[in-house]
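The complex appears here minus one protein chain, its other protein chains still in place.
Here is chain A:
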Amino acid sequence: MEYLTIAMPKGRIFEEALELLKAAGYDLPNEMEDSRKLIVEVPSEQLRFILAKPMDVPVYVEHGVADLGVAGKDVLLEQQRSVMELVDLQISYCYMATAGLPDTVMNDVAPRVATKYPTIATTFFKEKGEQVEIIELNGSIELAPMIGLADRIVDIVSTGRTLKENGLVEYEKIADITSRLVANPVSYRVKQARIRDMAKRLQQAVGEMQR
């Protein structure tokens, strides 16, 4: 049996994805996430995990250095890479939304939107028939409306607490976000039996967890 390489984001998603894999019948050791190791091998199951930044997972998979990956739909929407989406793992649920100061309208002349997700924001406003100027930030997006940098922000919302604590309100929901099992199209064909088997088992495990 050949090795399957899976790119995973570090941290909570990794743990949740591991739980799913275990539920799907994969025999994985309990202590997997050694603080510094970037590659973890599980020879008994012929699996190799690459621990990556969440934004980089689709890059590894697209280039084929990882056969599979676990990536948030936010990252997939933003990067538009050619990877296959096989299974909705239903973990790390959140959603993408626009937010801003309460009771405000967007500037008529040059509405500005701050975000970490320029592609998603551009597409969303374009489809609504509005032309906006995107200001790309790397974090603490909530600051932008508070200090007058932007009229709206586009960001992921999980509980809504951060928005509330900063005096912002949600305006429109853009998309639901969950983590997905993605595959490199070549791996999907060349290692088809193993990958289809894993997708099937994970789908089942996801179904059981939902119940």
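Just so we're on the same page, contacts are C-beta pairs under 8 Å (C-beta built on N, C-alpha and C of every residue); 3 or more make two chains touch, one makes a residue touch a chain; residues count from 1.
As a convention for this text, contacts and distances are computed from a predicted model.
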Review point. The complex lacks one chain in this depiction; which UniProt name from "Xanthine dehydrogenase YagT iron-sulfur-binding subunit", "ATP phosphoribosyltransferase regulatory subunit", "ABC transporter permease" or "ABC transmembrane type-1 domain-containing protein" does that chain carry?
Key: "ATP phosphoribosyltransferase regulatory subunit"
Point to revise | Per the touch definition above, residue among A:86, A:113 or A:144 touching the missing chain | key: A:86
Revision key, fill the gap. Even though one chain is not shown, chain A touches it at residues 62-65, 82-88, 180, 184-186, 188-190, 192, 196, 200
